[in-house]
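Right, I'll just put the structure down here and ask away after.
Yeah, one chain of the complex is gone here, protein chain that is, but the others are all in their spots.
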Amino acid sequence: MDKPIFSIEMKVRDYECDAQGIVNNANYLHYFENTRHEFMTSVGISFKEAHEKGIDPVLSRADLHYKTPLTGDDVFISSLTVERKGAKIIFHQTIRRKSDNALCCQGNIEVAVLEHGRLSRGDYFDTMMSNYL
Amino acid sequence: MDKPIFSIEMKVRDYECDAQGIVNNANYLHYFENTRHEFMTSVGISFKEAHEKGIDPVLSRADLHYKTPLTGDDVFISSLTVERKGAKIIFHQTIRRKSDNALCCQGNIEVAVLEHGRLSRGDYFDTMMSNYL
Amino acid sequence: MDKPIFSIEMKVRDYECDAQGIVNNANYLHYFENTRHEFMTSVGISFKEAHEKGIDPVLSRADLHYKTPLTGDDVFISSLTVERKGAKIIFHQTIRRKSDNALCCQGNIEVAVLEHGRLSRGDYFDTMMSNYL
Partner (left out) sequence: MDKPIFSIEMKVRDYECDAQGIVNNANYLHYFENTRHEFMTSVGISFKEAHEKGIDPVLSRADLHYKTPLTGDDVFISSLTVERKGAKIIFHQTIRRKSDNALCCQGNIEVAVLEHGRLSRGDYFDTMMSNYL
């Protein structure tokens, strides 16, 4: 991944770990989703406003590579870059353990944009993220 | 609890267990919610239809007593009775491990009914559950 | 609730909301659990260390009163007090929306302490929380 354009710090919560004592694989999608949401909010995107205009982002693909597992009390840095690829917006995301910078999970997340239920170029999101695309 | 009026069988899924190897406390609320939903569906209540009429049930209290913890692969029976108490509908719910009938969790769940955002008697739900109240 | 002895600020994540657009009732147990964990860590309790000594806290009761629902992007303050009641440790917990201090959920959480699988007075936890009991 290129130099991240956005990062947040988060901390594992006990209930996110499963019986193996490590963060359950599905929770990385939650962490990634939360990070995209915070990023989009930070550039001024309002999902409520977009939704009222009939514009909705939907996930079309998530490709996750699991490396070092996070465990209880771990603090981690969740980062992303974003690019435009045809009609899709692609987020490249990483989660790194804060204590030693170990890569825990790397994900490529493809988002399609619906306008009134139909696939569109998602120009609304483009405009807002134009500094980063 | 009196003789249950409704029961379903469910099975613990691995991701519902936490690092202690037992079902996380919050998941019992999920199990209970799912059981109420299946019960209400079974008597013909449609949440979609109710919602379109402006009628929405909301949880006002959940009082849970944790007994024997469920763990991975456990099969359990989730049962309920229901009563009317003033403006509230009260569900008395239990979760018992199937293998030995051990009581795992007992909950008293109070539901208030909103009509167009205001507290009501919830007559719609009453009518549907009249055989059980 | 008396003046809280511990508070943390948290923010609702989208995936914690359900189809009604509000935080699902079970997630308040997650928020409460996370707050107790952070509190106990702050007074020096190590769950790992306790567990290695054969000491494990378990939830015996959770009594939750739901007031104003939290929704997407809400920031909230999760606070607690703690008291000793016989063999149990009771946490009184509240979640208040930050923007207007509205009470969203109030919970009384009873924790029993097991030593080598048997109920105990939980003196280990007492010692650590002695400033607050």
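Going in written order, the chains are labelled A, B and C, and every chain counts its residues from 1.
Just so it is clear, a residue touches a chain if its C-beta (ideal position, glycine included) is under 8 Å from a C-beta of that chain, and two chains touch if they have at least 3 such contacts.
This one's a predicted model, so the numbers in the text were calculated from it and none came from an experiment.
In the entire assembly, the chain absent from the figure touches the shown chains A, B, C. Summary of contacts with the chain left out: across A:Q20, A:S42 or A:S130, the touching residue is A:Q20.
The residue touching the chain not shown here, chosen from A:I8, A:V43 or A:L64, is A:L64. By the touch criterion stated above, the residues of chain A touching the omitted chain are 20, 25-27, 29-30, 33, 56, 58-66, 69. Seen across the whole complex, the unshown chain contacts chain B at 13-15, 30, 33-34, 37, 41, 47, 72-73. The set of chain C residues touching the chain not shown comprises 14-15, 17-19, 21, 24, 26, 72.
The rule we apply is simple: only the chains that are shown with their structure count from here on.
Nearest to the overall CA centre, using the mean of each chain's CA atoms, is chain C. Inter-chain centre distance (chain A to chain B, centres taken as mean C-alpha positions): 34 Å.
Rounded to whole angstrom units, the spacing between the C-alpha centres of chain B and chain C is 23.
Residue numbers of chain A whose C-beta contacts span two or more other chains: 14-15, 72.
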